[in-house]
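A protein chain is absent from this complex, but the other protein chains hold their places.
In order of appearance the chains are A, B and C, and numbering begins at 1 in each one.
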Amino acid sequence: MKLIRKNSQASGAGSVSVGMPGEAIGRRAFLRRSGLTLGGTAVASMLPATMMRKAHAAEGYAPQAGVETVTRRSICTHCSVGCGVIAEVQNGVWTGQEPDFESPFNLGSHCAKGASVREHGIGERRLKYPTKLENGKWKRLSWDQAIDEIGDQMLKIREQSGPDSVYWLGSAKHSNEQSYLFRKFAAYWGTNNVDHQARICHSTTVAGVANTWGYGAMTNSYNDMHNCKAMIFVGSNPCEAHPVAMQHILRAKENGAKMIVVDPRFTRTSAHADLAVQIRPGTDVAIMWGMLWHIFENGWEDREYIRQRVYGMDEIRQEVAKWTPAETERVTGVPEETVKAAAKMMAENRPGTIVWCMGGTQHTIGNNNTRSYCVLQLALGNIGKSGGGANIFRGHDNVQGATDLGVLSHTLPGYYGLSAGSWGHWARVWETDLNWLKGRFDQAKVVGDGGKEVSPMNYKGIPVSRWVDGVNEDKNNIGQRDNIRCMVYMGHAVNSQSRGPEMKKAMEKLDLMVIIDPYPTHAAVMNDRTDGIYLLPASTQFETYGSVTASNRSIQWRDKVIEPVWESLPDQTILYKFAKKLGFADELFKNIKVDAGRDEPRVEDITREINRGMWTIGYTGQSPERLKAHAEHRATFNTTTLKAEGGPVDGDFYGMPWPSWGTPEMKHPGTPVLYDPSKPVAEGGLTFRARFGVERNGVNLLAEGSYSVGSEIRDGYPEFSDKVLKQLGWWDDLTDDEKKLAEGKNWKTDLSGGIQRVAIKHGCAPFGNAKARTVVWTFPDPVPIHREPLYTPRRDLLPQYATYEDRKRHYRLPTRYGSIQAQDFSKEYPLVYSSGRLVEYEGGGEEQRSNRWLAELQQDMFVEINPKDANDRGLQDGQMVWLSTPEGAKIKVMTMVTRRVAPGVVWCPFHFGGWFQGKDLKDKYPEGTAPYVRGEAANTAFTYGYDSVTQMQETKVTLCQIQAA
Amino acid sequence: MARMKFLCDAERCIECNACVVACKNENSVPWGVNRRRVVVLDDGVPGEKSISVACMHCTDAPCAAVCPVDCFYTTEDGIVLHDKDLCIGCGYCFYACPFGAPQYPQKEAFGVRGKMDKCTFCAGGPPADNSDAEYKKYGRNRIAEGKLPLCAEFCSTKALLGGDGDMIADIYRKRVLKRGGRPQTWGWETAYKAS
Amino acid sequence: MNTRGILAVALVTAAAGLSGCYEDADVTVHEPGKYKGAADPLLSQQASAREEALAKRFQIVQTDR
Partner (left out) sequence: MSKAETPNRGRRARYRRIMFWFIAIIVFGAMALPMGSYVYTGIQQAQAQSVKDTNPRANYWRAVRDGQGGYSAVTGTSMEGEVVNTETSMLINNGGQNWRQVRNGLIANYGGWFLFLVLIAILLFFAKVGRVPVEHGLSGQKVQRWNAFERFVHWVTAISFIILAISGLSLLFGRAVLIPLMGYPGFAAYAGLAKGLHNFVGPWLFTPGVALMIILWIRHNIPNAEDIQWFTQGGGFVGKGKHPHAGRMNGGEKIWFWFICTVGVAAIVSGFFMDFPNWWSASREGMQLASVVHAITGILWIALWFGHAYLGTIGTEGSLEGMTTGRVDVNWAKQHHDRWYEEVQSTSHEQGRDATTEVRGQPA
């Protein structure tokens, strides 16, 4: 059999692949045939196996004897652990996968998803060529034709309704370079209506944590957890979501660390814990304050640490004083002894770390939750220490990178925000005329969130969680000229978003839907459109190359494993084609070389452009050359400290976890533990960032008596700028070239990196040395407080813990809180409905459900229900039921009667799609692309509810009822 | 003489199913046939434990004892293999095996099951090592390449140990000592006292 | 043939038959380590030749570094 299957584009439409077994292989066909000729198969089974039909699937992708094998290295594209993948390639076909023992992250290990990545190269159920929906039928197109048609329609919409009517929905599956290019692309198109999944996974973390101590990222690393003495997991289930992280966690446990799991479910992780705390969903702040009550009561807090490095703890004390054991138990349902035991365990075993995930973030008070976790750790003095920290496990392989590179409606790459200064900085990096850039945006001012007039260019766009309302809402109520009319989903699973029926309505209202993905996705089938959907096949990260940021901020380089399969193209190529069509390619790719024949931008050039502009979070030191050197010499890194011991990259931390300050020439090793003053800044040490000013109401916001090792300023100090350098008399440490670029600039905007270099030379952190703040005075709740979810079964708690008032404008949209909570649904919908992950699937699950090895392991969408609730409703295990929610959506799922959930709580995995409100949509997929496993999307039934700061959707708690179907 | 064995450390197994998928991937095992699986006991309640199980390559293998055509054989390093050319798909090995290791690609009328398939410890079967014929019938022969079964090599928490029985015993003993030496830190005996 | 002759033949056949039918009650007839099917090349190699490679591999897999 020939091993080459890629269609050369020149061969044109009509030709299909060579040697692709497609549907004709495997057991399915085997069974079908055997059904027709029963006797035949029976006889066949008596023959020696050599004469038997080969029952093995995907045999065209089997290793071949005597063919040269090439080994390539990539990084797993599923979760954020960043596991190394070793691919064996024969004749351009991915034929084998080997453990990457040298990777300090996974030491050769994989979870189910990581063990399956070779399937990407088989891609049986992949979208194979550009396709559009015309009169209810899928029709094949060429790339040029597709780009042309889409581009024309976009330009028409732009003319009629302005650039904000086209929504660019990016992805956490982009590489860093693709993320950056995508954000830049949206800017050049002229809109801030650009966002990605981070909005619905850790946006409340980023907002909450960054506003507490400076950066909104995981402070330590998976590997550093070896040093923990205690670990508390809140709404995090690494056994299923980050299985390889468990290797490090269990190692810590074997070293004697205590493990506490706070979760409404008894998860696989709870099974390994010393203490499982089963809370009522949505009571995270309450349980944290309940624990803190015991800590303050017993004087377990770290007073010296708080004095030196924490602002506002007294205000916290006042709030915590309300959370007596009785009140905590009343609200969370957790007995006093358990809460006390957890608090004691954390207090007696230091340093301890806190890990949280979606269980904590996806709430209307998500930002309060994340800040309350930070406060617990600050009270215990655990932040900025090896073995401590806030280890916020991120979800997708590059959700950290995509967030850092600003695929978000409220920032530019590097969290620069949307202010004029930020645009100015990036225009300088891009070498683009700022006025031309301004001209790309809608010019008419609109009324912004605070009621003040604002330019669309400086106004945060509609977030991904709310694009539905951007389409459906009356255009007079939204903060832009017109509704969204065109959605571009580039690597986005719509089944990860709530309010299915509303979304369907919105999709049918759009002029145009463009889905750029390796798979057709749920979006292509869940609506009843008959026209105007374009499906463009994107390559996976194994078919291109570039860098990816793991959860611990380490950046790893991926090699290209195989050429793009079928007619798929890498994201950067697709973006180039669009830019060319939309007329700004030359401007966008000014400093990026594009391979003309393939329309493929050179990835290293993009990396270098990133290095030139990302001063705020230190993405500046990680040049492509350094990243590749790390990949090559990854075996030299210590697996606990992540520091290279000898070898060509001696002293570096693996992947140069950001910030890696200054220019690549400065050779900053990266920062393995954020805010850790026990090391000099030049060697990865850090202080808390001076981000919120130097004093507030007469109280000093800078650190007192705490500074990083080797600092020449032995106290707190503000962030560095040309003026500060001059005051300190360090200005002349800059070279003449640096001085030219640094004049009038600060550490964030100095393109020479000189200010950072000099600050670090004197042992100082470029961003200053301040206190972490426990009170975020700019947020709706400066001190994190508990508020009941919008749909709560505990109406009795509402007088004390009601939600917010409705808001007229929040990220351009009216956002409801109190008016929803005012209605009582707890009688008709008595069960609390929550959602989460399965180990076999990830995100919207499109690629895993299309992967035969993984799909086999989870064949049915199910709802976990406690035996008590099942018995009350007369339900059996494995029975189909209707799960309905207060806003009228209902989904048909299979029961799993289990004690994993407490009575009164039901739980669904959210990875399913391909069904909508009881109907299997298999026939609506383009031929041969329907995933093997389809099921109802859990989020179809999830209800309204958005975080008060970031518009994070509330998908961890609502109400539902379950009835036999 | 080394004797190859599997051992699953239940204190570490987290039911991530990497072993199951690794096997599918490495040996192109078709849908419905699972040479390895993970079983969770006491699912969702304190005491929950997960175990990965496959062919245990028994010394006195019951499958070999009951096979009517005597198609099983044991390699020098203790790996129990079988010859699919001899196998008649009678199902007896499935009845006899304590671990449910033998698998059949079909389950149809007239006892048609196809050739039995089971874990080979990634050691292939009778055809020439790493030949196409061997791959098609038995999957990859990693042992001949000096590698261990991919399920164990991929295990996310290194719970599944595969290799020389003595070395496995050594590692496991060390782990048990480490856990046992800190009575307050391991296992369910202490875990739920607080609640 | 007389009765006695038939009896003699029957007894001889019985002895032969019984020896042929004999299957051990409790112990497996399969002999561990003894291969009886088609030749597997893996078997012609000395396991001791592999032993070192496999032991080394095991150390790589299981070492925590």
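In this text, a contact is a pair of C-beta atoms (placed from the backbone, for glycine too) under 8 Å apart; a residue touches a chain by one contact, two chains touch by 3 or more.
Owing to the predicted nature of the structure, the values given are computational and were not obtained by experimental measurement.
Asker: Based on the whole assembly, the unshown chain contacts which displayed chains?
Answerer: Computed over the complete complex, the missing chain touches A, B, C.
Asker: Looking at B:C97, B:C122 or B:I168, which residue reaches the missing chain?
Answerer: Only one of B:C97, B:C122 or B:I168 touches the chain omitted from view, namely B:C97.
Asker: Of the listed residues B:V38, B:V80 or B:C119, which contacts the missing chain in the full complex?
Answerer: Selected residue, touching the omitted chain: B:V38.
Asker: For subunit C, enumerate the residues touching the unshown chain of the complex.
Answerer: Missing-chain contacts on subunit C: residues 3, 6-7, 10, 13-14, 17-18, 20-26, 28-29, 36-38.
Asker: Give me the subunit A residues in contact with the hidden chain, please.
Answerer: Residues 27-28, 31, 42-43, 45-48, 840, 856-859, 932 of subunit A touch the chain that is not shown.
Asker: For subunit B, which residues reach the chain that was dropped from this view?
Answerer: Against the missing chain, subunit B presents residues 10, 15, 17, 20, 31-34, 37-43, 46-47, 49, 51, 53, 62, 65-71, 85-92, 94-100, 103-112, 187-189.
Definition applied: only the chains that are shown with their structure count from here on.
Asker: List the centre-to-centre spacing of subunit B and subunit C in whole Å, with centres computed as mean CA coordinates.
Answerer: 22
Asker: Roughly how many whole angstrom separate the Cα centroids of subunit A and subunit C?
Answerer: Here the centre of subunit C sits 57 Å away from the centre of subunit A.
Asker: Report, in whole Å, the distance between the mean C-alpha point of subunit A and the mean C-alpha point of subunit B.
Answerer: Computed from C-alpha means, the inter-chain centre distance equals 35 Å.
Asker: Residues of subunit C touching 2+ other chains?
Answerer: Answer for subunit C, listing residues that touch two or more other chains: 61, 64.
Asker: Send over the residues of subunit A in touch with two or more other chains.
Answerer: 99, 107-108
Asker: For the complex, give me every residue of subunit A touching subunit B.
Answerer: Residues 26-28, 30-31, 34, 38, 41-42, 45-46, 48-50, 52, 54-59, 61-65, 96-97, 99, 106-116, 118-119, 239-240, 243-244, 246-247, 250, 253-254, 256-258, 265-266, 268-269, 271-277, 335, 337-338, 341-342, 839-840, 852-854, 856-857, 898-901.
Asker: If you look only at subunit C, which of its residues touch subunit B in the complex?
Answerer: 28-30, 32-43, 45-48, 50-51, 53-58, 61-62, 64
Asker: Could you please specify the touching residues of subunit B with respect to subunit A in the complex?
Answerer: For this pair, the touching residues of subunit B are 11-12, 14-22, 24-26, 28-32, 34, 43-50, 84-85, 87-89, 105-106, 108-110, 112-115, 130-133, 135-137, 140, 150, 153-158, 175, 178-179, 182, 185-186, 190-192, 194-195.
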